[in-house]
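One chain of protein is taken out of this complex; the other chains stay put.
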Amino acid sequence: MIVDIVQTLLNGLAAGAAYALLGVGFTMMFGVMRRLNLSYGATLMFGGYLGALLASRAGGALPDAALVLLAAAVTVAGATLAGLYVERLCFAPLRGRSGVAAMVSSFAVWMQIEEFSTWLLPLHTNPYPAPFNVASWQLGALTLRPEHLLTLLVAVLVAILLHRLLRASRFGLAVRTLSDSPAAAQAVGIDAGRTTLLAFLAASTVGGIGAWLVLVADQQVTPMFGMWSMAKGLIAMMLGGLGSIPGAVAGGLLLGVLEASGQALFGPQIRELIAWGALFLVLVLRPGGLFGRAAFDLDIAAHQRL
Amino acid sequence: MSDFAVGLISNIGMITFVALSAYLLLVSGSISFGQQAYFGLGAYAAGIATTLWDWPLALGLAFGALTGALGGGLVGALTRRLHGLYFAIATLAFAEMTRLALDLWRYQRPIGGELVGPDGPNGFAGIRRAFTDGWEPLSFMILIWVLLAGTMLVLILFERSRSGAALRGAGEDPVLARALGTDVARLRVNTAAAAGAIAGLGGGLYAHLNTYIEPRLFDVMLGVHALAYGIIGGLGTAFGPLIGVLIDIGILESSRLFQGWRMVVFGGLVALLLIWRPRGLLDEATVRRLRRLFTTPARHA
Partner (left out) sequence: MLDVKDVVTAYGKIEALKGVSLSVEPGSITCLLGPNGAGKTTLMYTIAGILRPRRGSVRFGGDELVGQSADRVVNRGIALVPENRLVFPQMSVTENLAAGAYLRHDHGEIASDLEKLFARFPALKERRSQPAGTLSGGEQQMLAVARALMSRPKLLMMDEPSMGLAPLVVEEIFRIVGELNRDGITIFMVEQNAHMALKVAHKFFLMEQGKVTFAGAPGEVAQDEVIRRAYLGSAKAT
């Protein structure tokens, strides 16, 4: 019984660590732009498709370890590159203008990137190179899966690096001022356009790493991945409080644990329903998120009416 | 008229209902990613009414619209404190919950030796009321467009009325509207219910034309498309959503010009259009200019 609970918690935290990275990328974009990037999931899917494409073309020619590393690099770089495209086309031209237009524009580009990706690899299921041959280890009654450990390790590492980048660098200072108060950031001479672009790219990279961790665990990528990763990132972000990076980490972990416990208790069909249900409840009861400052975040939203 | 044309024109009409539903909320200042939920609820409700309960088609469609209104009103009431993105995401969450709940829901009865009714992810087949009542695809197409024209007429008349002006005012500046004595919260709940009814009516028509529905049809894609149609067409008039649908489905999908590349082309075009006209083709200023064009000469004559 205790073992089951610990096992469920462990599975949930591992899944949640990847959700956390998806949420952090999403929330960073929102923080600097005050805009929702609907093509976020599609850009991550594009990265995943590039990785799978590489495996399908160069699968036999490369040693497995090299293929895994190369796929990781291609996935993260692809997500970042697609992010660059989205920022330049949908958000930079409309900065300071209509937020709804920017959002709808990013939706149109979601469709575009998704179709382009499926043109690269038309099959529904595409194998994605995974690093581990062992399926799992037994530790007493607990089952440890290597990709779970990898996810936890990488997520912690990325969180530490990102924290250092945002707290201890000049770029981080610019990002935080822009997220905190765009008007004041302008007054102290921060170049909003350039900072937004760079933060957007950094966020795409973080999201790309999160996507890679998910794909390695799934060992495949499908056309549903764009929608799926956006949903997970969105729920993680909103549970924790819009625009807050620590909130997104907490929200991601909570989402992972909620899903795992829901599945353990009621079966796999209920998993997604629980995730969306939790989001709806939190929005209705505590819109600022479980960890955010409700009043403050709502102020921003009301002020920056989309 | 060819079957293809009848199907296409019917389709444009039905999708315009969802787009109008999203548009009505946009005018009131709310973004919804979730109008597909009421389209779906309307489809299921109307289908159940005519198939399992043996109601006449008209009552079934009305029941679909009512179910959509109840769903929209419920979500509107629960989220009345939410603005902007928070409202948008709450509507999305509700729509996904609805879709996933329909995936789990089974309600079947034997009719004519066959089990009929919603069957979870396998959907709901055999909604044949319209065709056993003698509707042909062509006459059903006309029915769709008559109902659509009626809905649009009501919306246009409403927009010109005082309540319509109050709605637009509340959308543009809720604080000012409140100061001028508009009960913004109530207005928003009523608008959400009306938008739900419009989507629900479209859903009922959809179920009866296709005779088969499944939860997957009512996913986020439909909702965000509906929203996008409203913006592309323009926020100035209720014709905007129809124009948005016509551009996407009417021209790009039907012409098959860019087969396999439609979304690449459409997506790029929309992004460029919105840089040029952030409030759509028929935005408020354009509509005012057009209206002047048609009214001033009469006054001078």
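The letters A and B name the chains in turn, as written, and every chain counts its residues from 1.
Following the convention adopted for this analysis, a contact is a pair of C-beta atoms (placed from the backbone, for glycine too) under 8 Å apart; a residue touches a chain by one contact, two chains touch by 3 or more.
This one's a predicted model, so the numbers in the text were calculated from it and none came from an experiment.
Peer 1: Please identify which of the visible chains the hidden chain touches across the whole complex.
Peer 2: A
Peer 1: Looking at the whole complex, which of A:Ala61, A:Leu139 or A:Ala183 touches the chain that is not displayed?
Peer 2: Of the candidates A:Ala61, A:Leu139 or A:Ala183, A:Ala183 is in touch with the missing chain.
Peer 1: Considering the whole complex, not just the chains shown, which residues of chain A touch the missing one?
Peer 2: Residues 170, 173-174, 176-177, 180-181, 183-191, 296 of chain A touch the chain that is not shown.
As a working rule, only the chains that are shown with their structure count from here on.
Peer 1: Provide the residue numbers of chain A that touch chain B in the complex, in ascending order.
Peer 2: Within the complex, chain A contacts chain B at residues 36, 38, 89-90, 93-94, 97-98, 100-105, 107-116, 119, 227, 231, 234, 238, 242, 269-270, 272-273, 276-277, 279-280, 283-284, 287, 298, 301-302, 304-306.
Peer 1: Given the complex with chain A, which residues does chain B contribute to the contact?
Peer 2: Chain B residues touching chain A: 26, 29, 31, 78-79, 81-86, 88-90, 92-94, 96-97, 100-101, 103-104, 220-221, 224, 227-228, 231-232, 260-264, 266-271, 274-275, 278-279.
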